[in-house]
Structures are given as structure tokens and as C-alpha cells.
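Please see the structure below; I have some questions.
The other protein chains are all here in position, but one chain of the complex has been omitted.
As written, the chains take the letters A and B, and residue 1 is the first residue of each chain.
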Amino acid sequence: MNISLRLLSVLLCVCVATLCRADEFADLVVKLNGDSFSEKTEAVGGLHRLDDKRVLPVLKAMQDGNLFVVAEAGQIVIGKESGEGYEVQSVLDNSPLGVRTKSQLEKIKINNGLRRELRSLVAGLELSAKDPDIRRQSAINLIKNPDESLRESVESALGGEKNQAIKSLLHVALASIDINSTDTVKRKAAVAILADAVQPEAVAMLEKVAAKDPSGHYLEADTELASTAEAALIRIQTQLGIYKFIENCFFGISLGSVLLLAAIGLAITFGVMGVINMAHGEMIMLGAYTTFAIQQLFPQWLEMSIIIAIPAAFLVSGAVGVLIERTIIRHLYGRPLETLLATFGVSLVLQQAVRSFRANNVAVITPEWMSGMWQINGALSFTFNRMYIILFSLAVLALLAFLLRKTYMGLQMRAVTQNRAMANSMGIRSGWVDALTFGLGSGIAGIAGVALSQITNVGPNMGQQYIIDSFMVVVFGGVGNLMGTFFAALSLGVVNKFLEPFAGAVLGKIIVLVFIILFIQWRPRGLFALKGRFVED
Amino acid sequence: MRDTSVLQRLLLQDKPGKILLGCLCGLVVLVPIFNLLVPADSFFHVPTYVVTLLGKYLCFAILALALDLIWGYCGILSLGQGAFFALGGYAMGMYLMRQIGDRGVYGNANLPDFMVFLNWQELPWYWTGFDHFGFAVLMAVLVPGVLAFVFGWLAFRSRVTGVYLSIITQALTYALMLAFFRNDMGFGGNNGLTDFKEILGCDLQSSTTRVVLFVVTVITLALSYFLCKYITISKLGRVLVSIRDAESRTRFMGYRVEHYKLLVFVISAVLAGIAGALYVPQIGIINPSEFNPLNSIEIVIWVAIGGRGTLYGAVLGALLVNYGKTYFTGGIFAEFWLFILGALFIVTTIYLPRGVVGVADNWLALRRQKRLLLAAAPVEQV
Partner (left out) sequence: MTQAHSAVKSILYLNGVTKTFDGFKAINNLCLDIRPGELRAIIGPNGAGKTTMMDIITGKTKPDVGEVVFRDSIDLTQHDEADIANLGIGRKFQKPTVIESLSVWENLELALAGKRNVFQTLFFRLTQAQAHRVDEILALIGLPARRDDLARNLSHGQKQWLEIGMLIIQAPQLLLVDEPAAGMTDYETMETAKLLKNISKDHSVVVVEHDMEFIRALDSRVTVLHEGSVLAEGRLDVVQKDQRVIDVYLGR
């Protein structure tokens, strides 16, 4: 009895305390819209002392000029510009309150003193935030805009920071403040720290210190410092060069794996069956639209949508592929040029069909777990979606190679494509094998569409952009050879990326196309040509 | 029979050719009369825009002829004819651009508007000479011809054939399209060349100029037809067919297949270039979308629908499909045109491998057979 009473009283106390605090937050927020700037400053200081995770967004919004009072209700909200008006959000519980026009909102004004105050408070809060991403972002911001007045916050944050990566960022932030100080010792230390950093901003600061006038003398009075900076710069430049190279390779490989995904399906229909499927690009498009449709139909499963879309897109594009094979291509075996024309017709029809749904250029949402990146250091980071695409395309390739080489179905496919009559007489139903092979190629194109939807907009023409490139990959790698397709796709991707910086994207592409056109003259059957008699007829 | 003169060989044994020539003669005489002499309010007046439209169709017919020569007879499915057409068009467009002089928006007599806009100070070297009509015409022939020669020499020498060649020609077209879309190429970027004022001192908007251009197009079409016809009925034509049917057998007979292919490929490219040069002054614009690979494939479908390997079938197909296109894209069916075009691709390749001409042939043959049977029937009864 006694105990329970005590418990009750304790509970009560806690409730009251939180209530009080909640009230305090609300009260202080209202005071942010006080009549004088001193009242506002006081409220800001009060908020800062609260241990409440709602404080940071409010102060940040205030600093950025995104804190508003709703005209008639007097309610204080955070606004985000959208279209004509602002999308607003309650400061108390972050609940969305819809869109308001400019005239319905009144901005909470701040003056320079308050702005300075806010900046240091916000920085302090951010640097001590629990979420490492916020801390990291804040450190990066500090490096970009070094601010003498924030030095203390940075120093204290450095003391408490456990995360090594963020710690080194903070060091750089500190150095970027110190480098502008008058104290030679501090500056020397700063240069030493910057010399180990690879952030572009750090490089810029070093460059400033090491700058020379036209006659070759340092602009910097402290020549010793300047020459250390210069030496450090040389070292950093080579380091940056290496990172740039790695990054180019990564981008190239990721571009290559997109090409690979787009081309694998083609390698089957063209390479294994000898069918030129000009509608291949539209199979990719169907896959991308399937992803979009799934996100529209099941918004609650957004995070899983991509995973669901992979089999779904395979089935949709595969089914369309089987349909095309049974109704059209079946009549055209042994007439490759005619197949090219007929499937081109199919591609026109599919494109126009999608266009009539008026779903041009829709954007597919990237799920949380696929966005973000793996930050290695200031100059090098790999985005997750590209890494997933690389892994995914390799997995698809491996699966396919297994299917073709090691399964009975693969054996049948190869048998039919190499000698139809013989396979028929051995009891293989070549019609179905053809349909399934074509369906497989198309289905893989659909999967490629799922991957592509993560990096570009989805539209009726998206297939067209990839079809010529995919053909180039297959032709370059050698028809009928998955290994060749793999190497061709990756090398074309990488070459394209390396050409881009000094030739531009378009010219780079032209160069690659011309290169392949010339390459075909040298090796008409591609890098990894199939050998044997039948290829000659 | 084998000692007949060239003209006899060209015309006498070619009934469809005679019909085609008749139609073209009719057009040359009638269109100018009904456009220029018949008053505008008369029922029989042919408006100038119709003359231009007809002229456009006939340019396409030349293009189709050019493709039929290499595809129908030699089996080279080039998906780059549209590019040769566009190159010819650009050559003519550059001449027309220079004729604008200082009448452009910026009034700069030395530079075309788009160059002024790009802040260029002087004319790029490759624009020199295009003030002269003769030079432009020469380029309209030479540029596609030389490109075809270089490309063909490389491709045919290393025996790139069949679908490989198609894909490579498509890549070439695509690369050219990308290149011409670039502003710093100096060909007007994605706006291309337009706002032409006059050709050889004649106002491009006037009916007389339009009619003259039309007549020139008709004559060019007729000449192109005879050129192609002559090639196909010569022994060279039979070598081409032989290459199409059995390329390596032809080699073992001692024919240098790559030379033959190269010759017709270049001729075909030149014809396409000429068609492009005739097209631009009538239409009044040339831009990089003419390089779109879709256009090149469309040419193939004209020929396929008309009937490949017949020449007149190609002309017929170009006229039919383009008339259909004008008809449908103008009306409420605009959205359906691509469906129709797509269906045409599918249906002709599967069900009409010899095109409209083949259908007509079959039908005529059937009728002849019936008549023979009917003629024979009474005899049997007796």
C-alpha cells in the first residue's frame, strides 16, 4: 500500500515534470516571435538549455529564415518552399499542416546579433547531436564556412567525439579556422593538419597559403609556412589523382554494369537465338514501369518495392517477350533482317501504348536503404545505389551463366539454337524452347529496367537510349558469348567515364561509337568471337 | 533480243517503269499548269502547299530508290540512309543559310544568326565556299559519297555483313545525330538551319520557285530511276543479286564482292544526298532530328511495303506510306499513327514479304490463270 502510493506519487511527479517541460518548450517557441530582438534572444537561449530534440530543427529553421507565424492562428510553424507556397509543419509535434501561400505566413525576423548567436548555438547543438550523420554534416559545413566564433564549440566537440571519421573532420574544421588566425604556431599546426586532409576545401585553403605572385614569390609573408603548404599540396594532388582515378573506375564500372544488365538479355536473344530484338529497349521500359506501378499500388511497402519489382518485372517483360515470340518472331526464323524490322514495329507500338497512358517521365522512388553513400574520406565516396547495381548485375550474369551451362533447360536452348531440325527429331519441342529463351532474354531486360529506374527517370523513350549502346556491347564483346558481353560492357563503361572529363559526355559517346565501328572492321566478330563452321554461313 | 539499245532495254521491257515515267511526265506538265495558270479560286487550282507536299514525297521516293538498290538487290540493309540524306540536306541548308546574308535577326552579313548568338567572330573554315550554289550541290553529292566510300571500304573489306552491318550503320547514324546536336559543331545545334530566304536569287516562298523545285525533283526522280534501272539490268545488277543470294559463291567466281558493294553503296548514298538537297529548300528547315535512327528505319519500311527489289515498288511504297502519314498525323488519328506504322512493320514483314507489288503480281497472275482456264474450258467441252 505504502509502496504503491509512493510509486504513484513518483509517476505523478514525472508526468508533471514532462508536462512542465513540454509547456516550457511551447512557451519559449511562442516567445521566439517576441516583440523585441532581446526577447527573442532570451527565448533562443532558453530553448538551447532544454534537452529536447525538437529544439535543433526550430533553431535551424529560424537561422535559415524558415520559421513562420501563421497569420490568423498565431501558430508557429516550419515552412519548406514548394511550388507557389510553403509546405508547413508544426514545431510542437512535427505534424504536417498542408500548404500555405506566402501571404498567409509571416516570417520571424532576426537581426545580425541574433543570427550570430543562432549560428553558434546551432553548430554546438549539431556537433553534439546523437545522430552521427548530423555531426558529420555539421563538420563538413564548418569546413566549408570556417567561423572564428565557433572555434570553442568545435574544440569542445572534439573532446567528446568518439567517431574517428568525424573526429578527423573536426580537426580539419579546426585547422580551417586556425589557418586564418594571426598566431604563427597555430597556423603551422593548421597547415600540418590540412596537409593530411583530402577535402577539396582543405586543398583550396592550402592553395591560398601557397599562392605566388607572377614573379614567383609567395604572397604569404611567412615563407616557411607557404613552402610547407606547397610541398603538402604536391603530395595531396597525387593522392587526389589516385582517388579521382578510383572514382572514375567506380563510375565507369557502375555505368558498365547498367550496360551489362541491358545487354545480357540481348546477348541471349541475339547471341543464342540469332534474333535481332529491336524491342529490347521497350522490355527494359516495361520493367521500369512495373517498378513504378508497384510503388503506386503498394505505397505501404515502399522499402520493399524494388525487391518485389524484380520478379514482377521479370514476369511482365518475360510474358510480353513470349507473346512477341509466339505471334511474330516465330514466323521469321532464319530471316534476321526481317526480324529486325518486325521487332522495330513492336517497339513503336509499345512506346506509343505507354505514351497513351500519359505516364511520361515518372520518377521511381529510391528506398531508404539504397540511398546514401559509403564515405571513405573527403574526396572519395561510393553511392549505395550504384554499388547495389554493380552487385546485382554480376549476380544476374552469374545466374544466367549457370542456367545456360548447367541446367537441362540451358542444354535444350543451346541444342535448338544450334541445330533446330536435329533437336526436333530428338524430341525437344523447339517451339517452346524458343519462346522460353526469348522470354528469358526479355525478362532479364525487365530486370534491367528495375535497376535503371533507380538512376534515371522512367519514360516511354528510355529504352531507345539504351538499345544502341546494348547492341554495341554485344557486337563488341562477340555475339553469343556472355563473357565477351561482360568484358565489353565494363570496358565500354569505364572508357566512357574516362573520356568524359576532357571530351564531354556527348563527344565521349561519339568517340566510343566510332571506336567500335572501327573495331568491328578489325575483328568483325567481336572480342570473343564464337568459332566454328556454322558462324560462317 | 540482247542487241537492243540502252534506251530500249531500259524502257521496252519495263512496263511498270513506263507507267511510272508516264505519271512523272503528267506531274511535270499538270502541276505547274494547275498551280500557276489556273486561278486560285478555281476548283482545279492546286495550292502551293500541295505542290510542296508532293515534292517532299518525291524526295522520299528518291531516297527509297537509293535504299532499294542496295537492300533489294544487294542485300545490304543500311540503316544509315537517313544520315546520307541529312548530310545532303545540310550541304544545301548551308548554302541557303549564306543566302540570307544580312536579313537575319541580327543583321550580320558575315555570320549566320546562330553563330552570332554563340558569340562566334568568324565563319568556320568548313563553311567557306557555301556561298556558291555549285559548290553546295557538289558537297551535297561529295560528302555523303565520301563518307559512304570510307565507311563502306572499311566495312566491306573486313566482311561485315548482315545484321552486323545494319547495327553498325545505325550506330554511325546515331553518332552523327549526337554530333549535329552539339552547338559547337557549327551547324546550328538542335535548331538546325532554317529561316531561308532565297535560292539562286529566287524567293523561296513564291509559287514559281516552289513549282520549279518540284519539277526539278520530278526530273531527278526519273533520272535516278533510270540510273538504278540501268544498274540492275546490267550484268552488274546480276552480280549484285548473286552477292545477295550467295556472297561467298560470288567470290569463288572471281568477283571482288567488296568493290561491287562499295560501288552501289556509294551510288546509293549519293542519291540519298541529292534527295536531301532537294528536300531542304522545299521544306525550309534541316535539323539534327533528320539523323534520328527512326527515320532511317522508316525508309526501310517504305521499300518493304512497296516491294523490295523492284525499284518502282520502292517509289510506290514511299508515296503510299508518306501519304498515309500526312493523312493520319493531320487528323484525329494523330495518336494512332505510330500504332499504324508499327503494325505496318510487323504485317509487311510477316505477310507481305514482297510488298504491295507482290500482292498485285499474285493477283494479276491469278487472273491470267483464270482467263486461260476459261478460254480453255469451251474447247474441252467440244
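The rule is short, and it goes like this: a residue touches a chain if its C-beta (ideal position, glycine included) is under 8 Å from a C-beta of that chain, and two chains touch if they have at least 3 such contacts.
Quantities reported herein were computed from a predicted structural model and do not represent experimental measurements.
Checked against the hidden chain, the listed residues B:138, B:219 or B:246 yield one contact partner: B:246. The residue touching the chain not shown here, chosen from B:257, B:274, B:314 or B:350, is B:257. Checked against the hidden chain, the listed residues B:23, B:146, B:185 or B:236 yield one contact partner: B:236. The set of chain B residues touching the chain not shown comprises 2, 231, 234-236, 238-239, 241-242, 244-246, 248-257, 259-260, 263.
Going forward, only the chains that are shown with their structure count from here on.
Each chain gets one centre point, the mean of its Cα atoms, and the points for chain A and chain B are 46 Å apart. The touching residues of chain A, counted against chain B in their complex, run 276, 328, 331-332, 336-342, 344-349, 351-353, 356, 468, 471-472, 475, 506-507, 509-510, 513-514, 516-518, 520-522, 524, 536. Chain contact summary for the complex, chain B toward chain A: residues 77, 151, 154-155, 157-160, 162-164, 166-168, 170-172, 174-175, 178-179, 181-182, 248, 293, 297, 300-301, 304, 335, 338-339, 341-346, 348-350, 353.
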